[in-house]
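Of the protein chains in this complex, one is absent; all others appear in place.
This part shows chain A:
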C-alpha cells in the first residue's frame, strides 16, 4: 500500500479509537454525577411545583421564559462591544453561543462572515505565529551565544518546543489569574475557561464579560478580554505552527515525490530507448558499457578501505548531483559522455556534449577521482575539470525521495553502498 494511504488509514483508526476511549472515560467520570444531579433537580422542581401550586404546563412555560431571558440577563449582547465579542467568537471559531443571531438576516450574514473570516484568521495567526517563532529563535540564539561557544549555540527544535510550551502554559495561567479575579471564578475554573477558549472549543459554560453588564460598563476589562483572546490564540498558533504544521503537509509531499519519481522513470525509459550509443546508456553502469568511461569498473582496493567514508559522500553526492551547475568535463577523457553534473535537465543536455569552459572554482563532491576512478582527476584541484557526478540519472531524480525522508536502497554501482538511513 502506498505510504500516504497507510498513513491516512492509521490516522483514521487512531481517531476512532481515541473517540471511543474518550467517550468511555467521560461516561465513567460524569454519568454518576449527572444522574444524581438530575434526581436532585427533579426533587426540587416537584417541591417548587407543590409549593406554588403550579401545574406542569405552567412550569414549562415559566421555564421557557426564564431560559430565553438568560442571555438578556447577562447584559446587552448586540451593542457594538457585544457584537465585536460575537464577531471574535465567529472568526476564531470559538463559538461560545452565549449570544447567537436570532434574526434570519443575522444568521445569513454570520455564515458569509465566517466563510471569509475563518481562512483569513487562520492565515493571520499562522503568519504572526511564525514571526514570533523566528523572533524567539533569534533571542534564544543570542542567549545561547552568551553561554556557550559559538559552534554549539544553535537553537534546536527541542529548545523551541520547550519555550513554546512554557509560553502557552504561562498565557493560560495569566488568564486564569486575571479571570478568576474579575469574574469570581475559582482558579481551576478560570484556567479551564482559558483553555477551552484558546483551543477554540468554546463550550460557553464559562463566558467572560457576562456579569454586571460588563460589556457596557467596564470598557477596560472588555478591551483586556479581547486582547487576551487574540494574543492567546497567537501564542497557541505559534506553538501549533512549530509542532503540528509540518504534519499537515506530509501526504502532499509524499504525493509530489511519487509524481516526480514517476515522471523521471518515464523519461529514463524514453532516454534509454534513444539507442545503444545514447550517452545516457554509457552513464548507466552495465557490463556492456564497462569500457565506456570506467564508471562501471570495480572500485580499486583503496576505496574499499574508506567504504564508510564513501558511503557518506556517496549519499551526499546523490543529492548534490541535483544542485551542481556542472560545467565540468574531465579533460583527460576528452569528449565523452556528458557529465551528469551538467545542466540537469533530462530533456536535453544530459545527452548532449557540452563544451563549456569549466568554471573557475567549483568543488565537485561527485568527483569520481575522489571515488578512485582512474581517469578522473583528484578532487582537490578546483581548477581542473573534475568529473561529473558518478551517479546515474535515475538516482539523481530520486533525490527528492531520498533526501526527504524516504531512503530507498539501491546501489548505483558496484562497490558503493547507499546509506540505509540518515
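The working rule: contacts are C-beta pairs under 8 Å (C-beta built on N, C-alpha and C of every residue); 3 or more make two chains touch, one makes a residue touch a chain; residues count from 1.
The rule is short, and it goes like this: contacts and distances are computed from a predicted model.
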Complex member absent from the view - protein name from UniProt, among "Anti-silencing function 1Bb histone chaperone", "N-acyl-aromatic-L-amino acid amidohydrolase", "Potassium channel domain-containing protein" or "phenylalanine--tRNA ligase": "Potassium channel domain-containing protein"
Which of A:143, A:201, A:223 or A:274 contacts the chain that the document leaves out: A:201
